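Just one protein chain is left out here, and the rest sit where they should.
Entry: chain A
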Amino acid sequence: MASAPSKLYADDVSLLMVLLDTNPFFWSSSSLPFSKFLSHVLTFLNSILLLNQLNQIVVLLRATIQAGGFVIKDEQLIKEGSGEGIPSSLLSGSLSMALCYIQRVFRSGPLHPQPRILCLQGSSDGPEQYVAIMNAIFSAQRSMVPIDSCYMGSNNSAFLQQASYITGGVYLKPQQPNGLLQYLTTVFATDLHSRAFLQLPKSAGVDFRASCFCHKKTIDTGYICSVCLSIFCKHHKKCSTCGSVFGQAQSESSTTNRKRKASDT
């Protein structure tokens, strides 16, 4: 008889890392006021704590860009941002912070709650964070931490779709933001143990497009360094990441082997 490991934790004890987007540019223009959004979220957090005495919650707030020179930058951004609209929030930073915390929990001992990350995001993706975010996603995948995302904005967020798809989390864009609490309790309150038995929303289509490393733009097709797999939107003489020297770009008709869809990577 194998000695049964004593079960100190029930199956459904969870550690929920909530990444809350407090981007003022988004919330000032959102149909759901921030105060209402917050009360939905607080009720949801209360319900998580209600479910199990050992459940833990960590809430990370993230605003736009870095804190320094916040106001001045904002004004500039508002003036500049006529075409693009809302500036993005720092998703990569908060994701890394959450993962660091989770690593600490993992190392605290053999018994720890099951961690998962929930991104509550409103503002659109910032292509300039592409590399950092992808790194965070892959490290989450490595440590088996699912990233759930609830996107409140108007269009879908490619980053969050990819994050949830790669880590096995749930991506959801509520159709009716006023009923946010019901979405949260129905979908995102599900602990990892119960996910094996419940029907959860499946991702319909994931936007796999990458951002180029040189201009941080989201691109459909581009150039890839054959050594380090860096992505560029146009031909360079030298790879800016690893320093490999590229050959002469050939004419458009015969470049099929170098020019690839970035989504294949």
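Annotations for the structure displayed:
We adopt the following convention: a contact is a pair of C-beta atoms (placed from the backbone, for glycine too) under 8 Å apart; a residue touches a chain by one contact, two chains touch by 3 or more; residues count from 1.
Keep this in mind: contacts and distances are computed from a predicted model.
Chain not shown in the complex: UniProt lists it as "RNA polymerase II transcription factor B subunit 2", one of "Tubulin polyglutamylase TTLL1", "RNA polymerase II transcription factor B subunit 2", "Acyl-CoA desaturase" or "Cell cycle checkpoint protein RAD17".
Summary of contacts with the chain left out: across A:Thr22, A:Gln141 or A:Thr185, the touching residue is A:Thr185.
Only one residue from A:Ser29, A:Asn178 or A:Ser194 touches the chain missing from this view: A:Ser194.
Considering the full assembly, A:Leu54 is the residue among A:Leu32, A:Leu54 or A:Cys214 that touches the omitted chain.
Within the complete assembly, residues 1-4, 6-12, 43, 46-47, 50-54, 181-182, 185-186, 189-191, 193-194, 196-199 of chain A touch the chain that is not shown.
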